[in-house]
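Following this message is one structure expressed as structure tokens.
Heads up, one of the protein chains got dropped from this complex, but the rest are sitting where they should.
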Amino acid sequence: MEKLLDVKDLAVSFKTFFGEVEAVRGVSFHVNKGETVALVGESGCGKSVTASSIMQLLPMPPAFYKNGQILFNGEDIVQKSEKEMQKIRGNEISMIFQDPMTSLNPTMRVGKQIVEGLIKHHNLSQDEAEKRAVEMLDLVSVPQPEKRVKQYPHEFSGGMRQRVMIALAMVSNPKLLIADEPTTALDVTIQAQILELMKSIQEKFGTSIILITHDLGVVADMSDRVIVMYAGQLLEGGTVDEIFTNPKHPYTRKLLGSVPRLDMDRSESLHAIDGTPPDLYIPPKGCPFFDRCDNAMVICKENMRERDYHTNSHYSCCWLNHPMAKKVAEGGVR
Amino acid sequence: MKLDVTYNDEMFQKAPDELRDSEQIRRPSIKYWADVWRRLKQNKLAMTGLILLIIMGIMSIIGTRINGFKYFEQDYSQINVRPNSEYWFGTDELGRDLFSRIWLGARYSLIIGIAAAFIDFGIGVLYGGIAGMSSHRIDAIMMRIAEVIYSIPYMLVVVLLSVVFSTAGAGTSMFVLIFAMTITGWVPMANLVRGQVLQLKESEYSLASESLGASDRWILRKHIIPNALGPILVNVTLTIPRAIFSEATLSFMGLGLQPPKPSLGTLANDGLAGMQVGLFYQILIPAVFISLIMFSFNVLGDGLRDALDPRLRK
Partner (left out) sequence: MTKYLLKRLVMVVITIWIVITITFALMHSVPGNPFATENKNIPPIVYENLLKKYGLDKPYSEQYVMYLKNIIRGDFGDSMKSDTETVNEMIGRGFPVSARLGVQALLIALIFGPALGAIAALFQNKGPDYIAMIISIIGVSVPSFLLGAFLIQFIASNIEWIPIGGWGEFRHTILPSFALALMPLAQTARLMRSSMLEILGQDYIKTARSKGISKTAVIIKHAVRNAILPIVSILGTTVSNLLVGSFVIEKIFGIPGLGMFFTTSVFNRDYTLIMGVTVFYAIILVTALLVVDIAYMLVDPRIRLTKEGR
């Protein structure tokens, strides 16, 4: 399988009044052509920062790349200039944002917003662009596209706006689509429609998708592989099957345990994860999950485990999987 | 992240609770107003304004008695004297000491500005607060009335009032000036307060409080007033220079304070005559002080607004 995107040891920080906030701390993962990788974690764990950094969309300053590479088609995005990035953004990598209510310019007609990037990248004439906008709206199943292209965002419902966002992102047929919590702000019924739409578009164009979410239901439905992020680091990664049936990191287990399932016994209660993630203003030296982990060991406090591969595709970073940790690990996994 | 440690069994024991510190909040937590003050202190421009205002405030009280001349004393042997070691700011065409007159003028300008701002504040908070807390119908009527009052060009009303309540050429009493300036000046404050009340009343935290059984008064005290205080404070700070400016403009048109009491505006107006015969200092000095007062209040107001805006919290 060919790697489209290869992020290597990426670190991104923000300079603030109180000091440096290390939002992303040494993250490595890759995305193959045509596959969907889900980036999962709770709010504030650095998922969105990771996503934005792939397109150099972070406000710099205060944000800056501290370390690492982001190889896209073999070229390092971290090193690219603003001009070079403009050729990539919207053309080869596109992004969908969380809140469709605020992601569209309120004073510009929807059609114009969809094709604005296309006109820039492919020198389209006004007429062609208009036609293309109608096609795109049709593609994302917005009814009456000819009429709709001339309307303003406030005339669209939330779900319809997210369809517009998808049309806007897909108009140049990008190789990679980054969807930053694309359904979080939507009603559950609309969520399913948007996900369906994304899947069908992916099939049609063979786009790779990075799906950022905290909703594990969405993950199971949409993605091929899952990576779990916590406090700016990746704790576990693997195929959907591996992560859902055989989670190796206690955080992943807890994440899964905190999702209600229909087949759950009534006496079984939902497992919330106690405590809060560490403050990245002074990141912990050892495992960031230490404070919230039931089976934390002495070694975890000061040392982070390196990736421990269980299969070719499945890894985790946890001392409990170390051979010497048998006693604690057996003593009380949940 | 290579490990140089050699593993031993001890490391793989369950971690004792003392090692955990999840309850400890690492980031220093700062109280709201202390935080506002901290941010205001960082704003050099705003602090300059504050310090200037304090100095000018003190000087407007004691400044008239510093160099031994009385503001109304006329000395015909000393007319139009340029600033020197005896007359620090020079004298005017009647031989009056400008240093004393400037500080007296500053006193009146400040009194007029602050009084007008506080009256605007009082009426505005009351009117806006009532409108915001009332039923939709009453609110709509009250705001319509305010709208009409506000669209009356206020300067015209001020001029008219000055004309009515003053005898030709003799200037206006301070009371009339303040009254005239507040007649429409309270409307923006009322709008602001009403907007704040409505917004805060509907805010999630007020609703949350209400759903926990809090009374209206509790919500008003605990949620609405503390949160509306910031914008109101900013507005008051920015109303003062507006009133001072209006007074100066009126005085400049000859509708200002009754002589011999000077305001900075009347001093500037007198100075205009001086300028035309080459005595530029006579307009420059009051001009500088008007501008300094305006500057100080404006930058302080801006600084306050920035310091109060949580979105700018760093």
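Note that the chains take the letters A and B in the order they are written out, and that residue 1 is the start of every chain.
As a convention for this text, a contact is a pair of C-beta atoms (placed from the backbone, for glycine too) under 8 Å apart; a residue touches a chain by one contact, two chains touch by 3 or more.
Please read these numbers as outputs of a predicted model, since none were measured by experiment.
When the missing chain is restored to the complex, the residue among B:148, B:208, B:229 or B:277 that touches it is B:148. Per the touch definition above, the residue from A:5, A:95 or A:195 contacting the chain not shown is A:95. In the complete complex, the hidden chain is touched by one of A:154, A:204 or A:285, namely A:154. Only one of the listed residues, A:105, A:144 or A:200, touches the absent chain: A:105.
Counting over the whole complex, chain A has residues 52, 55, 57, 82, 85-91, 94-95, 97, 99, 102-108, 113, 116-117, 120-121, 152, 154-155, 165, 168-169 touching the chain that is not drawn. Touching the omitted chain from chain B are residues 45, 144, 147-148, 151-153, 155-157, 159-164, 168-169, 241, 245, 248-249, 252-255, 268, 272, 275, 280, 283, 287, 290-292, 294-295, 298-299.
Here, only the chains that are shown with their structure count from here on.
Inter-chain centre distance (chain A to chain B, centres taken as mean C-alpha positions): 48 Å. Listed in rising order, the residues of chain B touching chain A in the complex are 1, 3, 5, 7, 9-16, 19-22, 25-28, 314. Within the complex formed with chain B, the chain A residues making contact are 16-18, 26, 275-276, 278-279, 281-282, 290-292, 295-301, 303-304, 306, 319, 322, 324-325, 327-328, 331.
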